[in-house]
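What follows is a structure written as structure tokens; I'll ask about it next.
The full complex has more chains than appear here; those shown keep their coordinates.
Which chain is which? They are A and B, in the order written, and residues in each are numbered from 1.
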Amino acid sequence: MTEVEIKKILNAIKDSDLSVDDAFDNLKELPFKDLGFAMIDNHREIRVGCPEVIYGGGKTTEQIREIIKFMLTKKNNILATRVGDEVYEAVKDFDPRLMYNKLGRTITLELNAIKKTEDYIAIISAGTSDIPVVEEAKETALILGNKVKIINDVGVAGIHRLFSKLDVIRKAKVIIVVAGMEGALASVIGGLVEKPIIAVPTSVGYGASLNGIAALLSMLNSCASGVSVVNIDNGFGAAYNASIINKL
Amino acid sequence: MTEVEIKKILNAIKDSDLSVDDAFDNLKELPFKDLGFAMIDNHREIRVGCPEVIYGGGKTTEQIREIIKFMLTKKNNILATRVGDEVYEAVKDFDPRLMYNKLGRTITLELNAIKKTEDYIAIISAGTSDIPVVEEAKETALILGNKVKIINDVGVAGIHRLFSKLDVIRKAKVIIVVAGMEGALASVIGGLVEKPIIAVPTSVGYGASLNGIAALLSMLNSCASGVSVVNIDNGFGAAYNASIINKL
């Protein structure tokens, strides 16, 4: 609610077009709006095509099913992450356009057409075992309206593979690097490209990889200056972040 | 080196305008250039005003002194981080324009005028003890040519202080959140503002803060989606990152 709108209400009282009680009802929600909370509250609906996101981790199939059912009544685009086959089986009859990405474990639905960005996000992974995280990031980036280019399996153990793709990487507006084990790929790309890099450590590895802690620490200590980091296996967060940057 | 340039060399051989030995000398540097390494190598000098950065941690005063001395001969702008008074004392006579930020522990010199960005980076801290990291970030952002706005001491223990600054925060192009202890500020801002947020955990705290690990983990697990994280106390990295984004 802007200054103009508030003054309009006040003038309506003055002009006796609005009773004090009605005006009070209009104004009592003011706090949220003045603080911009209402923007938070409602901003997703304002822009056509922006999805509600359902984090499926720790929710039962039944719970997710109810949420998606409700959201479909709101005619929103949908992104559900960390959902298994059984969830997809439980919801697919709601709408034939619901898409399941088995590797990325996402369900998406683009009810409202999304305008794609000109610039693209490059999603780069070190190894084939990192692909599930890449897929989660990809689906997230797409449903948020981004153009995406994916480059898999260019880890530093065979660094020439990376170099042959440098051109595509350098032309991206923002880069997501997905790597497990020692996570060195983030630093190497950070040393080669002057673009914002969002590093996603993955839980790929064993033993002293400590379920991704090794890659996480590695990325946080990157000697390349343009690297920031999200949680282990957090393909969604990286893509959400990248999307904000890509749309700047 | 483009395809055109390479073929020009080859044609010169064909036309006997260039000996095979001379052509070989031209071509043997090709790898770096084709791969763009030379861009990396030289890109800092290309843009006027971009500083060489000296990470002072673990270097002796003498070493830093020699590096700065050498860099001054190159007429570059300078940013040295993690340097104490004794370093400043050792170098200040080189050039009276060398500036020392005592809290931020940085030395800067803007030899070549830097064109400032239109957009600004907001640097927000939770408490007064986080200010050294804020200052490191500020000096870095400034010498990299960014406009900067700083909002200190708006931690969640008195969340109303934050709300009164929401306007300034929302208008930033990119936001740096600096917080120690439980680092909750990053999540709160992430829930209020749809801008890229780079979170810097600080080592402020004691006991179970584990020298910043608590804040780091907190930020990595942020329930707000637009937050990425850099190393503990890494004001420089956050600002470098933010600068890349701010200039997109």
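Basically, a residue touches a chain if its C-beta (ideal position, glycine included) is under 8 Å from a C-beta of that chain, and two chains touch if they have at least 3 such contacts.
The structure presented is a predicted model; accordingly, all values stated were derived computationally and were not measured.
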item: Assembly size in copies, with 2 chains present; value: 8
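Here is the rule we use: only the chains that are shown with their structure count from here on.
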item: Chain centre separation in whole Å, for subunit B relative to subunit A (CA means); value: 25
item: Subunit A-touching residues of subunit B, taken from the complex the two chains share; value: 35-37, 40, 43, 53, 163, 166, 170, 173-174, 191-192, 194-196, 198, 216, 220-221, 225-231, 236-238, 240-241, 244-245, 248
